[in-house]
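Each remark here refers to the structure printed beneath this line.
A single protein chain has been omitted; all remaining protein chains appear in their positions.
For chain A:
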Amino acid sequence: MESLLLNNLLSWIIWFPLIGILIILFTDKKHESFIKWVSLITIIIDSILSIYLLVNFDFSKVGFQFVEKKRWIEFINSYYFLGVDGVSILFIPLSTLTTLLCILISWDSIKELVKEFYLALLFTNIAMVGTFCALDLVIFYLFWEAILIPMYLIIGIWGGPRRIYSAIKFFLYTFFGSVFMLIGIIYLYIKFGTFDYTILINQKYPFLVESLLFLGFAIAFAIKVPMWPVHTWLPDAHTEAPTAGSVILAGILIKLGGYGFIRFALPMFPQAALYFSKLFLVLSVIAIIYAGLVCLVEDDLKRLIAYSSVSHMGFVTLGIFSFNPIAMKGAILQMINHGIVTGALFMCVGIVYDRTHSRSISYYGGLATSMPVYAALFMVFTLASIGLPGTNGFIGEFLILLGTFLSNKTMVVFGATGVIIGAAYMLWLYQRVFFQELNPNIAKMPPLKINELTALILPTILVFWIGLYPNLFLNFMTTSVQNLLMNLK
């Protein structure tokens, strides 16, 4: 029994939500609370499975683990090929956790088309986990694009007033990027006759071809991250998306970009990646500072946090393109951190938005007086976001900046200014929302509900856990990152 589970563990984690989906499909839409509970329990089990995956991971092993390889579309030589290594493994529990938080936070706030909403969430979970496990480019591309569909619906149906514009913008923007990757994948197939990742990373190309292929993949990933200057879909998508949509966007979707760079763009096209690394480092630094400056003058809470994501992801890409093992580890960890912290911040905004229907900072003021517990938790995420030592944000930023410093000092000097700007806009935000005299708009705020509290406590624990004992998480990556960078040199 156990071996049956272990041998196909990744498939179990990916496809388990299907059970929930089936049950919900055959449930009448009137039974809203039943639907919610089914999806909650489904995701809890899926999360337990993903923790089980972590427990069974072998730190010292080079290469992929939990590999499943089955014939799939034989005539194009595509396999159902799954596996995880130190780069991808942490994203799997992160995905299930994110979905779990989304269900908790949407419990009362989604009131229309409840059945469809939870179906979309569970479907997103399948696609997210699948993307991180796929080692066959066809499977990868399918999962990668499959996320767009439920996300498009989540933004377009349950979103704010400008949801249609934002949803289409989000879809076309990211789809535009993916097309270049698709062309690259097709080229690789014609050239080598395989979609197998483990074969493709060992190929040699003429430099021009490699550069074009790299850029094709890089455009897709850069838009997802999003890097400057292809970031403008993110603020719109975040602003209009319902809370759960924002959490998934911040928590997982934009991580796919960073993951894509580390998994595909760098190891498959190392020469080109090295050649273009300067460009990407500069773009990262621009993103850090540029988005930080936008945050300084933004009045919309969600847009502010969305832009802060651009800034933080700038740190991640900075770490990736510095080609330093410390920075690379920092970048992967920072993606996890950012998913936790920014996801939590979006939940925080969603919680007050549900009560006031305002996202404008100037609408608030003195909130610490009317919602003290909420204020304390928001403070934890603010501090994690500005990288205070003891929180997870510090470990990520510190490793990225320190590692990058070893290979490129100038970039760090500029990039580290983002730490100052970050403190400025987050603390200013906090001051305007929580401090000062109580704004009469928000004098009577209902306290946190149990589902909201739970959804905020879970990330709080992780903020301090990773901040104080990051080695547990860093150890997962050690072998893989070392191996990855060794192949690059």
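To be clear about the criterion, a contact is a pair of C-beta atoms (placed from the backbone, for glycine too) under 8 Å apart; a residue touches a chain by one contact, two chains touch by 3 or more; residues count from 1.
Note that contacts and distances are computed from a predicted model.
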Item to check | Name per UniProt, for the chain absent here [options: "Putative enzyme", "NADH-quinone oxidoreductase subunit L", "Substrate-binding protein domain-containing protein" or "Aldehyde dehydrogenase"] | outcome: "NADH-quinone oxidoreductase subunit L"
Checklist entry - For the chain left off this view, which of A:Gly20, A:Pro242, A:Gly258 or A:Pro325 is in contact with it? => result A:Pro325
Checklist entry - Which one, A:Asn7, A:Asn56, A:Thr232 or A:Ser360, makes contact with the chain that was left out? => result A:Thr232
Next on the checklist: Of the residues A:Ala146, A:Ala423 or A:Leu453, I need the one that contacts the missing chain.
Outcome noted: A:Ala423
Checklist outcome for this item: Given A:Leu6, A:Leu279, A:Leu406 or A:Ala443, the correct residue touching the omitted chain is A:Leu406
Checklist entry - Residue-wise, where is chain A in contact with the chain that is not depicted? => result 169, 172-173, 229, 231-233, 290, 293-294, 296-298, 325-326, 329-330, 366, 368-369, 372, 383, 388-390, 394-395, 398-399, 401-403, 405-406, 409, 412-413, 416-417, 419-420, 423-424, 427-428, 431, 434-438, 468-471, 474-475, 478, 482
